[in-house]
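As you look at this complex, bear in mind that one protein chain is not there, while each of the others sits in place.
What follows is subunit A.
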Amino acid sequence: MAFGYIRQFLASEAFKNTGREIRDVVPRLVKFVCFVQVTKTHLLTVALCYGPSMLPTIGLAGNNLCLAERISTRFDRIGVGDIVMVRSPEAPRKTVVKRLIATEGQSVTYVVDPKNGDRSETIVVPKGHVWVEGDNIYASRDSRNFGPVPYGLVEGRIFWRIWPPKDFGSLEQSKRKDMDS
């Protein structure tokens, strides 16, 4: 009996229509998902930045939503002063946002523990590594703790803030201001 019903249903017009719709929609959906994922891994991604380590550039008014691009990392176009996303060397599942202070071969002087004392050290960044620091050196876990970071861990450059709306705009401005002071 049930078998008959199923056969009737399979032969009906409604089934044919649903079948046609599914055949139409599924490839488009698959294509769309793939397109989004590929864009996210190779071109452009959205990053939610939080925490105090990049104050006052990022996080002054709560969490920020930023755009990050992955093209300049791939073609070695990252320069000193850029805000970069780095896969944390201590916890590989986390990504941290820091400012690039020095690239390979440059020497960098940093204050070891800014909260107590101003003892500073100078090191030369080894080949294929970069030195990253947070803008807020008092509350940032960065290269001063874990040393220079291999370039392979740099995942993207943050260049545009999209949330909150009143700060919508490029982040290059803050970089220039920082370099002047």
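Convention: contacts are C-beta pairs under 8 Å (C-beta built on N, C-alpha and C of every residue); 3 or more make two chains touch, one makes a residue touch a chain; residues count from 1.
Assume contacts and distances are computed from a predicted model.
The listed choices are "Proteasome subunit alpha type", "Carbonic anhydrase", "Dolichol phosphate-mannose biosynthesis regulatory protein" or "Mitochondrial inner membrane protease subunit 2"; the UniProt protein name belonging to the chain that is not shown reads "Mitochondrial inner membrane protease subunit 2". Annotation: of A:G19, A:P52, A:G152 or A:G169, A:G152 touches the absent chain (contact as defined above). Among A:L10, A:V30, A:V46 or A:I162, only A:V30 touches the chain left out of the display. The chain not shown here touches subunit A at positions 27, 30-31, 33-35, 37-38, 41-42, 87-93, 126-129, 146, 149-153.
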